[in-house]
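Here it is: the structure, laid out below.
Every protein chain but one is kept in place in this view of the complex.
First chain written, first letter: the chains are A, B and C, and each begins at residue 1.
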Amino acid sequence: INGVISANSAFAKNQGDGFLEVDPWTKTQGSTFVNPPYGLPSKYEKNVVRLLPSPAPTFLTGSRTPLQSLHGIITPNGLVFERHHAGVPDINPDLHKLVIHGLVDRPMVFSMEDIVRFPSESRINFLECSGNSAAELKKASNQTVQQIHGLLSCCEWTGVRLSTILQECGVQPSAKWALAEGADGAAMTRSIPMSKMMDDALLVYAQNGEMLRAEQGYPLRLFLPGYEGNMSIKWLRRIKLGTEPWQTREETSAYTDLRADGKALQFTFAMEVKSVITQPSGMMKLKSKGFYEISGFAWSGNGKIRRVEVSTDGGKSWSEAVLQEPVIDKSLVRFRFPWMWDGAPATLMSRAVDSSGEVQPTMDAVIKAKSANTFYHNNAIQPWRVAANGEVTNGR
Amino acid sequence: INGVISANSAFAKNQGDGFLEVDPWTKTQGSTFVNPPYGLPSKYEKNVVRLLPSPAPTFLTGSRTPLQSLHGIITPNGLVFERHHAGVPDINPDLHKLVIHGLVDRPMVFSMEDIVRFPSESRINFLECSGNSAAELKKASNQTVQQIHGLLSCCEWTGVRLSTILQECGVQPSAKWALAEGADGAAMTRSIPMSKMMDDALLVYAQNGEMLRAEQGYPLRLFLPGYEGNMSIKWLRRIKLGTEPWQTREETSAYTDLRADGKALQFTFAMEVKSVITQPSGMMKLKSKGFYEISGFAWSGNGKIRRVEVSTDGGKSWSEAVLQEPVIDKSLVRFRFPWMWDGAPATLMSRAVDSSGEVQPTMDAVIKAKSANTFYHNNAIQPWRVAANGEVTNGR
Amino acid sequence: GCTSGYQAHSPIGLGKPITENQIQAWNIDVGPSGAGLPPGSSTATIGEKLYQKQCASCHGDQGQGGVANRLVGGGSLNTNSPVKTVGSFWPYSTTIFDYVKRAMPHQAPQSLTDDQVYAATAYILYLNKIIPKDAVMDAKTLPLVKMPNRDGFTLIER
Partner (left out) sequence: GCTSGYQAHSPIGLGKPITENQIQAWNIDVGPSGAGLPPGSSTATIGEKLYQKQCASCHGDQGQGGVANRLVGGGSLNTNSPVKTVGSFWPYSTTIFDYVKRAMPHQAPQSLTDDQVYAATAYILYLNKIIPKDAVMDAKTLPLVKMPNRDGFTLIER
């Protein structure tokens, strides 16, 4: 169900002469415990699923969250986007180990039982792949918000502050960078400044109340609030402290931002201020003139969302949207804006401003500042074009 | 995995001579998209499920949330407790209707498409059955926190303010009570004061980001923050405004609170301030002396949690626990308290205080104030006894 | 107690008008004064047959309970194991009609005619010795039936 998609006309038909009849489901017992013991979505919501690339490439690496079907700020675990570099390993948590070594006084190994015994902490934070919206830099490449922005989710993450566990090992003052390594077939690695590791890095074992999903790093992942998704190493097996970055393949060959002059920026960690309208969005259709709620997400890896503005005239004029509480640092924030559609063509845009004062840029500004070759970190304003017949399309 | 349950010793065995070996899952590709397109929990978490009554009664009416396995404050949708009076109806959302009539200027019928087009709102709120912990009033009846407190969950709920939709109908000044009615086989009904309906009552269609689960009222339910769960009528089909309560079976025969003198209190709506330690809790076992994090939930239907205190000596002395942010009105709040167990028998308790100044009472105080016959609204302090061998049992 | 959000200040124009006439099939609620009671009538004599055929299998042939609730007797409530039944606990006779009409028999809710609901209601009242077997229950007489525990409820201050 989506207020702005024209659904089938079963409801209208059912109305008939307008006389209500007692529905068949009221005249019988329902099923007892339709979903024991672990519940699933309604069968009528079977189209609300993650999106795989089509046609399927030889090596499948990602699935995307159906942002257009989400409500509020939490992404349910079954719909959290995935990105793996060697598929999803099958790890028995009783056999999983985390090693911490390098520039520490006492190299240590931790079992999952050790890790969950430490003081724990929960936080609601977004997670975004730095390659989200990448294809749009060159040209309008996709149609729906799921295709364009779907490498984005937001969960309540629970785990242990890395700084707490590092205390067990005794960090040496010379440690300036850490290498985090996964136990997957890519043994995925990234170098991370110790400042971030000691500030708010979390060793996460749970998301939205339950243990991590396999594709999210079960039984243990790193989580770096606000940083590009791939740095929050999944299936975390090892952290090594050192003095300089390791220059791994994932911070040289990939996840660096090429500029027009052929030089590449390295270690661009924070996901900058961004927003997108999810309702209405690409491939939806407005049924009729009248009231619509324009709604979407805003987020910033550099702090809190301070303001979101909405334009219905392609950026000529802007009005402030309402931010849904709670407005949490480095979390998705839900914005809402009432709109009376008069039936004329319109272009809808949202623009976020964060607590560091950064303003979400236009696509032209992103390309000018970063080049269309940059691929990563596209945080441009997303326009949606509404035609007179109500059809909504990518306005890039 | 649970830090305080003694798991099998696979980890210890695997350690062997202490030399790490490269794990088999690191030496191969993992599965691509283990769970397309809608994800499921790790196979190693198959015991983290809702609890059905055992032995099964003729008419199954409830399942309980595994609070001891939750992290943070969000209950994942698959684990949200259920209570139905006639099973779970199978409702095609395109055929569902909400009628509002009675003391209104314009009786109206709304389709789901109408409802999702209204201005929407999301809130993180707990939901608790007023019969939660009922069996404990008479005697120590259960062993685990799931059995005792499991009719409790917390989600981000999204929907439309009822006051917004009532505006379409024109509420007449004489309307003082509303009847809310479900489309299930019980056509479940409760009378609700108009003051609550106009204040913060929500017509909910989504939970934790996705459309409601069938057992939670798909496609539409009422949600009354802080009020006993059964009043948040599921599968909502009708709201009628009137001048006095209807005296339905669910507010006379059931959900009234019998006192020792044989009189019963009626219309006891708010779930009063309560808390419970979930880790460690009944039937867990502490492995060894040393550090444990005592952690659990606090909540109040009368406002915000202001303070949670923990006692490790059966209530002789109390210390303040840390409240995890965000601390949201009428939401579960996660509290944490560091504890060094010295190996001696101990009795763990938590006690919450809310913003209305109410202090969670002891069981004796509840029985004295309400009688052991009251059944509903037991918000007593839950003691957990820790034996010298680490076994944790119900200390009622 | 509500979080931020904008509110519409006038009707938005969604939804369709409907008349009370069109709502009739759903408009089944009955209030304590009898408001909502439909035309029709019956007695416990007639209700006995219906009850034994459609209710007794779950509630017992004398209303003593079975796989489902006891409906009769129960005695006083100020004991250590109070038994709450229609007879011992329910404050309003109208609630029986309302509930049976909407929810009973359990496997086929809303399958009874209004006459049948009056009949079942009368029989349960008769089993509880509240009305004679041949008393006619209808929209006028049913609300006048005073339940034994009518004064057993206290409204909480609000």
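In the analysis below, a residue touches a chain if its C-beta (ideal position, glycine included) is under 8 Å from a C-beta of that chain, and two chains touch if they have at least 3 such contacts.
As the structure is a prediction and not an experimental result, all values here were calculated from the model.
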(message) Going by the stated contact criterion, tell me the shown chains that border the hidden chain.
(response) A, B
(request) Can you work out which residue in A:221, A:237, A:306 or A:396 touches the chain that's missing from view? (result) A:237
(message) Just to verify: which one of A:25, A:44, A:81 or A:110 makes contact with the chain not shown?
(response) A:110
(request) Name every residue on chain A in touch with the hidden partner chain. (result) 58-59, 85-86, 99, 101, 106-111, 114-115, 117-123, 161, 163-165, 167-168, 170, 179, 181, 185-187, 189, 193, 199-200, 225-226, 237-238, 240, 242, 244-249, 252-253, 256, 258, 260-268, 303, 329-330, 372-373
(request) Could you list which residues of chain B touch the chain missing from the display? (result) 15, 17-22, 26-29, 290-291, 322-326, 336, 338
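Keep in mind that, in the parts below, only the chains that are shown with their structure count from here on.
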(request) Quick one: label the inter-chain contact graph as line, ring, star, complete or other. (result) complete
(request) Indicate, using Cα centroids, the chain positioned nearest the centre of all protein chains shown. (result) B
(request) Please work out the Cα centroid separation of chain B and chain C, and write it as a whole number of Å. (result) 29
(message) Roughly how far is chain A from chain C, centre to centre by C-alpha average, rounded to an integer in Å?
(response) 51
(request) Identify all positions of chain B at which a residue touches two or more other chains, and write them in rising order. (result) 59, 86, 99, 109, 111, 114-115, 117-122, 185, 187, 237
(request) For chain C, jot down the residues that touch at least 2 other chains. (result) 3, 5-6, 8, 12-14, 16, 18-19, 23, 26, 106, 109-110
